[in-house]
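With one protein chain withheld, the remaining protein chains of the complex are depicted in position.
Showing chain A:
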């Protein structure tokens, strides 16, 4: 199947072959119209190839290299000589997973199968996506090396800059040049490999220029070949042309980011493990004693009774509800881990139920598949089975999950699935999900675990409350169920640095709620690294500190008052920006646009941005360049947009766009810039949790463009229920500044919500001093607003406009 999503002038929609119209036809092919922009699909029979063209230009060719392969299922005995794909994949797998296992060892009774197809992108030198890899944002060519591998695995201490498979897989690749962004979604959950080659790779800039001058250059081209072990060729082509078009086209296929509860955007304090209830209480108190805001405390596997999920250690966590109530009294929440491996123990209710309902994955002989994981011998529920998922979801009901309360949420780890004694620490490929071999569904198993859990959290509240579930394994579409993190990283500078491209790559393929373990999971971070990681993490979507069991404690206050203050400040910056984050997630949820964006997403014509991965944008208005190197005294940030200006969010200093800016840094620096022309809403009264800040007033940061204009949005709802969706209970306002008039207007006329929050301050950056400032409210009343003006910085602050954040109002600068 081939799906092509093109953008028409009016709307984005996916087209299937049925609504293509034939433009021309001969005995060797057919030309079909794609409807928009003179786009055509040329189908040639011999040799078989597909070309998507726009006018005279070829956008994308399929099978132009003739690598289409469909190796169908056969009986085992006639397959003892493996075809090339099998050989190649296994040799490579063996090479870098360092397994000394015969490549034939995991073969299934059905024998080998494989599919493959090549895609050529003329005029393209940059391709992105296909996470998860600990590698650069821009994909590298794989000539002479291993292809990028997509096979969800529990990798112990993963290596950086390596195409090896990690915990999740999203088979979506984006191509980009200054004219067009496109996407290929290879819908296949089996083990997949992606080979990338380019005719310009390896050429120096000088060589390219020489080609250009001599006019001898061939068109740059990137060729991508997809190989999967099983399944059918099921490809979705997204033709863009803008990055935002590709995002919405892809969102129409797999859905958008789940809109998280506001609290989930706060700071998460995690550790393997907080020892007992007292420890949790102590950490909660420690956060308050050191005035560090926090919304969640997390419990890893040790909280359970012998790694039996859904239970509590009877000694260490004998009164979970008291503990949860204690956190609730502080308006904080808890996350308890629930992994998908279930201890095989006839005294364990969950196991007995799964077994009696026949919900376990089977081994090739039809018995329950068993493997080793945290609890010892464990069974693996078949999450691909809808009945199983419904049952699993029901386990999160308050009366089923003893000791749970509404402020307790869930973390799904080890859902690749991890099988300690399985091949490559995962499930045998010949295990059976109903009649499907595991190899057919491997990469989607984790998504189903995540989904069933998220549905459980929705159901326990009768569909009222939004869930929050973190997953380690993921697949295309996992964004619909919650957050992901980059797995078991290490307390090393390289891991801090790589967290940016890793989350940016996920953002490109729809998964916005991404973060890395702050501080690094394995090993103990130096104090400097820990502080820098807090600073970087505060500006990444999912902000959680986590640590391995064997590392020394590292709560933020354990490194001396100076470092505590640095960490506190980073966390406070996060909390002040929560309204902005929340609005970005609302936008991601509605439109599929990423929250954390590579610079080229917003500056697609600026080729300087194409390789940048040490800085990024939040939405389109906040540019962040965290310090990710040890002992750094200065860094250079690229401020994009030749006709733009950027304001340092800490000093309000204005900088021209289209330049590389030299920035001296100290330990307190988190370089960040607000785009001129934007309005960012903040709550500058930071409190100990997001819930405590619910009714607090807003401060608007109006950063003027060179033309003296600005615009932004403000989104408010109850912060935790589905009422915004079901009852349109939200406020969504547009804020615009033009010709000296700042106004707040309603973007959702049919919505209804009231807020106690008001506007306490409006700060104009890059403004001239007005003679007077007047506030007009909906009732027509006009009042003068006091202001202060800093002529050196061109900062105008309006004192206490006092209007309700949900109301219509206008402020006039004269």
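Rule of thumb we're sticking to: a contact is a pair of C-beta atoms (placed from the backbone, for glycine too) under 8 Å apart; a residue touches a chain by one contact, two chains touch by 3 or more; residues count from 1.
Quick note on the criterion: contacts and distances are computed from a predicted model.
Novice: I want to check something: the complex is missing a chain, and I'd like its UniProt protein name from "Integrator complex subunit 9", "Myotubularin", "WD repeat-containing protein 41-like isoform X1" or "Glucosidase 2 subunit beta".
Specialist: Of the names offered in "Integrator complex subunit 9", "Myotubularin", "WD repeat-containing protein 41-like isoform X1" or "Glucosidase 2 subunit beta", the one UniProt assigns to the missing chain is "Glucosidase 2 subunit beta".
Novice: In the whole complex, not just what's shown, which of A:686, A:716 or A:762 touches the removed chain?
Specialist: Looking across A:686, A:716 or A:762, the contact with the absent chain belongs to A:686.
Novice: Sort through A:553, A:650 or A:726 and give me the one touching the missing partner chain.
Specialist: Missing-chain contact among the listed residues: A:553.
Novice: Would you indicate which residue among A:279, A:488 or A:621 is in contact with the undisplayed chain?
Specialist: In the complete complex, the chain left out is touched by residue A:279.
Novice: Would you indicate which residue among A:331, A:349, A:734 or A:776 is in contact with the undisplayed chain?
Specialist: Per the contact definition at the top, the residue touching the missing chain is A:331.
Novice: In the whole complex, what residues of chain A lie against the chain that is missing from view?
Specialist: Spelled out for chain A, the touching residues are 275, 278-279, 291, 315, 329-331, 549-553, 684-688, 691-693, 695-697, 756, 758, 760-761, 799-800, 802, 804.
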